[in-house]
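Missing here is one protein chain; the remaining ones are kept as they sit in the complex.
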Amino acid sequence: MLDLLQNLGRRGLGVFERLGRASLLLVQILSGLHTLLPRPRLVIQQVFSVGVLSLVIIVVSGTFVGMVLGLQGYNTLVDFGAEESLGVVVALSLVRELGPVVTALLFAGRAGSALTAEIGLMKATEQLSALEMMAVDPVRRVLAPRFIAGFISMPLLAAIFSAVGVLGGYFVGVGLLGVDEGAYWSQMQDKVDLYDDVYNGVIKSLAFGWVATWIAVFEGHDAVPTSEGVSRATTRTVVYTSLAVLGLDFVLTALMFGD
Amino acid sequence: MGPPRNSDSRTVVQQQDNDEPLVTIRDLTFRRDGRVIFDGVDLDIRRGRVTAIMGPSGTGKTTLLRLVGGQLRPERGSIRFEGEEITRAGRGRLYELRKRMGMLFQNGALLTDMNVYDNVAFPLREHTDLPEAMIRDLVLMKLEAVGLRGARRLMPSQLSGGMARRVALARAIALDPDMILYDEPFTGQDPISMGVLVRLIRTLNESLGLTSVLVSHDIAEAASISDYIYLLAGGRVVAQGTADELYESDSQWAQQFLKGLPDGPVPFHYPAPDYAGDLLAGGEGREAAA
Partner (left out) sequence: MMSTRTTEIWVGVFVAAGLAALFMLAMKVSNLSALNEEDGFTIEARFEDASGLKVRSPVTMAGVRIGRVVAIEFDKQSLQAVVRMRIDRRYDTLPADSSASIYTAGLLGEKYVGLEPGAGADECEEAALEAELEGRAPEPCEGGTRVLRDGSRIKITQGSLVLEKLIARFVSQFLEGGGKKEAAQ
C-alpha cells in the first residue's frame, strides 16, 4: 500500500518536473525568437517540412470529413424536412470544431511525431551537443524555427481543412443528394458568423498549434538519447498532444460558445 | 613488453613563451544520479601539448570534456581556461569561450541535413561575416588538411565512420581554435583510419599550434602521440606523467592499465558474498529475490 502511494507520489512529482522543464524550454524558445528575424530561411525551411508536407493528409482528410458530414447531415435533416440547412450544418461543424481539432490531431500524428523524432535523434547522435560546443544555441537554431513554423502552419492547415470540407459537403449534398445549391450557400452565409465562428475557429487552431508544437519540440529535446528513448518520446508526443488538444478544445468551446 | 617506441619523426615540442597551462582544473567534484564521478581532481593542460586523459570505462572521461566545455557545472572546484573561470561564466561569455575550443565527438556528430562542405562551413557562417568566397577558401583548406577535399559534396550518411570523424575534425578547426577536445577518437576504428587519425591529431597540433586534449582508453595509440598522460580511476587522478614515466612508475593503477592486466586495483570480481558460502546456501535451486 505504501509502495503504491510512494509510486503515485513520485509519478506526480515527475509530472510537475516535466511540466516545469517544458515551461522553461518554452521561455527559452520565446526569448530567442528575435534571432530568427534576420534569418527567415530557417523558418521557411521548417514551414515546408511541417506545413507543406502535411497538405496531402489535410486535404484528403478534410474532403472526406466534409463528404461524410454532408451525408450524415442530410440523413438526419431530411427527417425534419430541413435538408436545405445542410450547408449550415457542414460549415458550422467544420469551422467551429472539426477544422481546428481534426487538423490538430492529424498534425500531431504527422508533423508532431516527425519533429520529436528528428530532434530526439539529433540529441542521440550528439548533434545538439556539437552545436553547443560550436557556440550555437541549439534551442535558438533548431527548436525555435520549428516552433514558429508549427504555430504559423496550424491555422492555415485548419482553414484549408474547413474549406475543402465545405466543398466536400457541397459535392455530396448538392451534387449527389440533390440539396438545392442556392440554399446550401445562402443558408450557410446567413448563419455562419465571421467573428463568432470563423474567427473563433482561427483562435482555436492557433492555440492548438502552440500546444502541439510545444509538446513535440519538448519531447524531442527531453528524450532519452537512445533509440528506445526516441521512440517513446514520439509516442508521448502523439498521445499528449491529442489529449491536450481535446481538453483545450472543451475549455475554448465553453469560453467562446457558452453563454 | 615495454613502452611503445615513439617514432623519431616526432618533433620536440617547442618551449612556449607562456608556460602557464591553458586549462587548470582544481579540486573538481561532480556527482550524477547520486554517484560520485569526480572527487577532487586536479589537472593541468599545457599549451601546445597533446594531453591524454585515460582510464577504465565509466570513469567519466566524456563528462570531463563536458565540464571543460561548460556544458555541465561541477558541484565544487574550479576550471580555468586562459585564466577565466568556466564554472561561473554566464551564457554569453561561455559561448565566446567556446569559439576558441573545438570538440570532436565520438561519432563525429555532423549535422545530418547538410553535406560535408556545409558542415565545415557551418561555424564560419554562424560566427563570422566573411563573404562566401572567403568561406569557400577556408573550407577547402580545412578539408585539404584532413584529406577530404574531394568528398565535399557527400552527405554525412554517405561517409564511413572514419571519414565522418575527419570531416568533424575539419569542422572543429574551422574557426582556428586554441584547443581541441577529442572524445574517444580511436574507438571502433580500423587500423588504417586509426593511423590516419593519429597522424592528423599530432600534425595539426604542431602545425596549428594547438593544444589537444585526448580522452581515450586506447593506450597504444594515445600514448604514442601524447606529451603527458593523466590516469583517472575512482574519480581521482591515480597516476600522471609522460608515457615513459608511467611505464616505469610504481603505481598499481598505472601498471594494470598500461599492461592490460585483468585484475588489480580495478578488480575482476564485482563485489559478491563469499563463494563457498553462496554455493552452499542455495538449497532450492532458485535464487530468492533479494
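Per-chain numbering from 1; labels A and B assigned in written order.
In the analysis below, a contact is a pair of C-beta atoms (placed from the backbone, for glycine too) under 8 Å apart; a residue touches a chain by one contact, two chains touch by 3 or more.
None of the values given here were measured: they were computed from a predicted structure.
Of the listed residues A:L25, A:A91 or A:V174, the one in contact with the hidden chain in the full complex is A:A91. Within the full complex, the residue among A:V52, A:V78 or A:L246 touching the omitted chain is A:V52. Remark: the omitted chain is touched by one listed residue; of A:L25, A:V65, A:M188 or A:A233 this is A:M188.
For chain A, the residues touching the chain absent from view are 41, 44-45, 47-48, 51-52, 55, 80-82, 91, 95, 152-153, 155-157, 159-160, 162-164, 166, 185, 188-194, 197-198, 202.
Operating definition for what follows: only the chains that are shown with their structure count from here on.
Distance from the chain A centre to the chain B centre is 44 Å, each centre being the mean of its Cα atoms. Taken in their complex, chain A has these residues touching chain B: 122, 125-127, 129-137. By the touch rule above, chain B contacts chain A in their complex via residues 66, 69, 71, 95-96, 98-99, 101-103, 105-107, 109-112, 122-123, 126-127, 168, 171, 181.
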